[in-house]
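Of the protein chains in this complex, all but one are displayed in their positions.
Right after this comes chain A.
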Amino acid sequence: MATHMTSERIQKRMKRRVALNKGLSGVFLLATTFGVFVLGVLFYQIITEGIPYINLDFLTGKLSTNAERAGIMGAILGTLWLMAVVIPVTIILGVGTAIYNELYAKQGKLQTIIQTNIANLSGVPSIVYGILGMTIFANLLNLGSVVLAGGLTMSLLVLPIVIVSSQEALRAVPSYLSEASIGLGATKWQTIKNIILPAALPGILTGSILALSRAIGETAPLVVLGIPALLLPFPGGLFDRFTVLPMQIYYWTLDASLVEEYQFLASATIIVLLVMLFILNGTAIVIRNKFQRRY
């Protein structure tokens, strides 16, 4: 019996193969939990540092050079004003573009160009949008670094997200719904307005909320736009200068090497920002689970 494969060797090999499979599956699990672990460390640091600084005075106070008295009401209001611009602009432009691409555009060159363009835009670094915003909105249109300029810049940045998710939502509406509507004598626009859009609404909303949470967490475009670290009065309109929560975190983090307390203020601000994001994302998940009908 001089063959290479004796049953004994096969047994041995088998053992090794099975052991390798088991061992590496443990390694894969470990790698997967690495992200969870980092998230845990991050949250632990931010919460232990930031929670003691969160109180009513901090949330409703004005910015101050005195770390003891600094508050972030201005940044909270600025973030809300930013949302007030981003929500209508992205929904009108995003859903409009999606309806055109999905339901009106003829298969052809123009549609391909628009689609490729959206795919390319979604890969453009956010800082390049900042440069676009600074050049066009702040300088050329002479708006300066006001709410409107920041909001429009952010809207362009997250527009591809809204378009892509709205298109997916529109595509998911089964064709028999629209065929039935057309068959009953409705026109195309009536069908879109009364049948397709309502059916696609949960998907559109979910995508828009996710885009919005991206917009309020972004910092780079606003740094380029020239949002100052100054003590600004609370913003009250579209043409007021403003700051937002991420900008506040940015400046306080930079200053942390000078005064340690700023680091804790930054942590506290991060908690406020993350709570806002969790509320937004939670809403998106609720909408997705509650209203998403499967056809």
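Everything below uses one rule, namely that contacts are C-beta pairs under 8 Å (C-beta built on N, C-alpha and C of every residue); 3 or more make two chains touch, one makes a residue touch a chain; residues count from 1.
Keep in mind that, in the parts below, contacts and distances are computed from a predicted model.
Hidden chain, UniProt protein name from the list "Fe-S cluster assembly protein SufB", "PadR family transcriptional regulator", "Phosphate transport system permease protein" or "3-oxoacyl-[acyl-carrier-protein] synthase 3 protein 3": "Phosphate transport system permease protein". Residue in contact with the omitted chain (choice from A:L80, A:I182 or A:L274): A:L274. When the whole complex is considered, the residue among A:I54, A:I87, A:I114 or A:A172 that touches the unshown chain is A:I114. Note on the undisplayed chain: of the listed residues A:L63, A:V146 or A:L159, the one touching it is A:L159. For chain A, the residues in touch with the chain missing from this view are 17-18, 20-21, 24-25, 27-29, 31-36, 38-39, 41-42, 45-46, 92-93, 96-97, 99-101, 104-105, 113-114, 117-121, 123-132, 134-136, 139, 156, 159-160, 163, 187-189, 213, 217-220, 223-224, 226, 246, 249-250, 253-254, 256-257, 263, 266-267, 270, 273-274, 277, 281.
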